[in-house]
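Starting off with a structure, shown below.
The other protein chains are all here in position, but one chain of the complex has been omitted.
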Amino acid sequence: MLKNNEKIYFSPNLNLRERACFETGIKLGALYHILCGIPISSDEKIITSIEKGIEAAISCQPFVKSVKIKIDKSKIVGNKSTAFDYDEITGKIIQAELVINYENIEVLAKIDWIEDMQYPLMFIEKITNIE
Amino acid sequence: MLKNNEKIYFSPNLNLRERACFETGIKLGALYHILCGIPISSDEKIITSIEKGIEAAISCQPFVKSVKIKIDKSKIVGNKSTAFDYDEITGKIIQAELVINYENIEVLAKIDWIEDMQYPLMFIEKITNIE
Amino acid sequence: MLKNNEKIYFSPNLNLRERACFETGIKLGALYHILCGIPISSDEKIITSIEKGIEAAISCQPFVKSVKIKIDKSKIVGNKSTAFDYDEITGKIIQAELVINYENIEVLAKIDWIEDMQYPLMFIEKITNIE
Partner (left out) sequence: MLKNNEKIYFSPNLNLRERACFETGIKLGALYHILCGIPISSDEKIITSIEKGIEAAISCQPFVKSVKIKIDKSKIVGNKSTAFDYDEITGKIIQAELVINYENIEVLAKIDWIEDMQYPLMFIEKITNIE
């Protein structure tokens, strides 16, 4: 039996690079929406645990070679000086770096808050054919 | 001032079709993770409201031409016969159809539960250059 | 067979009012974290669809008598003047009103952004014994 014969569902006009870009987008969209709304404080240990936890989760997804999440601590409001003094993750503080490896294509993509766009941009920084 | 000059962040080696595929992936990844965990029952009105609500949300994202969500009612367990008799959205019941229009490229993509893979597959069914 | 015999799991020291308050908290916590991160624009139809969709979902949960979500339009940034000109739901714009009915107890609870706390407070405004 042929398991994971997922290719039959894709357009035959889609080449390997296009497929790799599609897979990259899926992971960034997922990563972002999993992170949004998660409570956080400026405590270094809390931040690191959350980063590692969601990295571990995303690393389970297909074709993920590596994933690194960096919450921008400088923008977190809240150090638990009172019960209500903490923050929640939004696009303003999410930074991530993802490497997707689909067949012989490798894609390096990022999420970063672009100040002059006021937008958490997801973009492909590098796409290469591996020999 | 040039707003939304997002292209400068992308690799110059990325062509329009590849960018369109990336954007398509982002939206499907987002849509899927927004839906997961939402309470639902088999009541037609409840299902339709949830579908319309998340369609409206996804339609706000960049380059989305259309989006259609179809929760697979036949697989929903729970008709509120008791307080605890309802279900939650998972990949098993999510069906979606998305059209992305990036510059002159149009991408038709879907999410569907593939029984023999036991997987909620996201795939590109069609990619076309619009004249 | 006794289905939904959930009471056996609860402390016998918990009275009806306490249980009702617990159930109220569950729903507000769920509602809030389902909403966080959902894309939105200032378009009235988009806002209403999202509100109705999540209201329908929460109404499936146990003991929910009514639920009303009001996204604070005045604070939404983004009217889709460009592809990237839209917003995402955070605690700053979530307003909700929930009525829980557990046995003969009715609880009215709310979520609102409290400006001087800089916090999306969840609170019980009224708790009554129904005759």
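Before moving on, here are some points about what is shown:
Note that the chains are named A, B and C in the order they appear, and that numbering of residues resets to 1 at the start of each chain.
As a convention for this text, a residue touches a chain if its C-beta (ideal position, glycine included) is under 8 Å from a C-beta of that chain, and two chains touch if they have at least 3 such contacts.
Since the structure is predicted, the reported quantities are computational estimates derived from the model, not experimental observations.
What chain A contributes to its contact with the hidden chain is residues 3-4, 6, 30, 34, 37-41, 45-46, 49-63, 78, 80, 82-86. Even with one chain removed from view, chain B keeps its contact list with that chain: residues 32-33, 36-37, 77, 84, 88, 90-91, 117-119, 121.
Considering the complete assembly, chain C touches the hidden chain via residues 1, 3-6, 9-11, 13-14, 17-19, 21-34, 109, 112, 114, 116-117, 119, 121-127.
By definition in this document, only the chains that are shown with their structure count from here on.
The angle needed to superpose chain A on chain B by their Cα atoms is 180 degrees, rounded to the nearest 5. Rounded to whole angstrom, the centroid-to-centroid distance between chain A and chain C, based on C-alpha atoms, equals 28 Å.
Centre-to-centre spacing of chain B and chain C amounts to 24 Å, using the average Cα coordinate of each chain.
Looking at chain C, one finds that residues 37, 84 touch two or more other chains.
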